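Other chains dropped; remaining ones untouched in position.
A and B are the chain letters, set down in written order, and residue numbers restart from 1 in every chain.
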């Protein structure tokens, strides 16, 4: 999850999630950086509306109630 | 019906009209009941049960209408209900109370061929009192195991021959009757009540108590919800209000990332939930080397 936490940290600090930024954060945490993974994560997150995802995630774990027939 | 016709009524009819008129004058509530096909002995049972609350009387429609007119009832409103065979219930109680009362006791009768069972029909183990003979083959057909003892048919074990809703086998009818089992319910078919010059049709007269329970529950839930919203200070509401305040505090701590040992659960859970949500949003495209809980 390090790559995700690093990305969330950047997002939360209102910084852009770039390869360099993610690498910087991971290195500072003493994590050995996997270049390919950084590229993949950054590219994938570009296509995601992170705020939207987080907003929905904060709606606490929601268990589906049985649909009324 | 004209006065001329009335004068021609035989004395018993004149007496009956007077009696009904008297009952109508003394009763706030009249309920008209359809008794087509209703067993006379069951009507007697109902009469007994109603004692002290209401009287039930069977009479001819023509005589009833004469009496109703004399008693000052609005017969125009009544006429459409006065067809077929009817009994009339006279009471001073709330018509709905009578309707609920009638719905509460189950009258049972012997089955007739073609009836469906309203409750489970069990042929009990033991001496049936029936003399062994051709009847044995009927028990056989019903798959009831029997033996003969002292010339009588004995049933070996309790046997269900019909479940509620099942048609009762026609050949079982005489046996059921002999054993005194009444698996069929009879219910008076209410048509309407007449009360305070108003007709209350059966659709309104028959009350489903479950609906009232549901309405009270709803009213109660609404009241509690509103009470919580304004922190109405009574214990039953405050319990819910405290829970709500606590959940708000937890949510706020979690969202703000205010970490103390007490809020650690809320804060870390929130952060992790977010992290997993984000991870799963890209999990199809990137191998994160982790298991994202679904």
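Just so it is clear, a residue touches a chain if its C-beta (ideal position, glycine included) is under 8 Å from a C-beta of that chain, and two chains touch if they have at least 3 such contacts.
Only a predicted model underlies this, so the values are computations on that prediction, with no experimental measurement involved.
Colleague: When all copies in the file are counted, not just the one of each kind on show, what formula do you get?
Modeller: Taking all copies into account, the full complex has the composition A x6, B x1.
In this text, only the chains that are shown with their structure count from here on.
Colleague: Please compute the C-alpha centroid of chain A, do the same for chain B, then give the distance between them in whole Å.
Modeller: Centres of chain A and chain B (C-alpha means) sit 58 Å apart.
Colleague: Note which residues of chain A are touching chain B in the complex, please.
Modeller: 1, 3-5, 7-8, 37, 40-41, 43-45, 47-48, 50, 53-54, 56-58, 60-61
Colleague: Using the touch definition up top, name the residues of chain B that touch chain A in the complex.
Modeller: 251, 255, 270-271, 273-279, 281-282, 285-290
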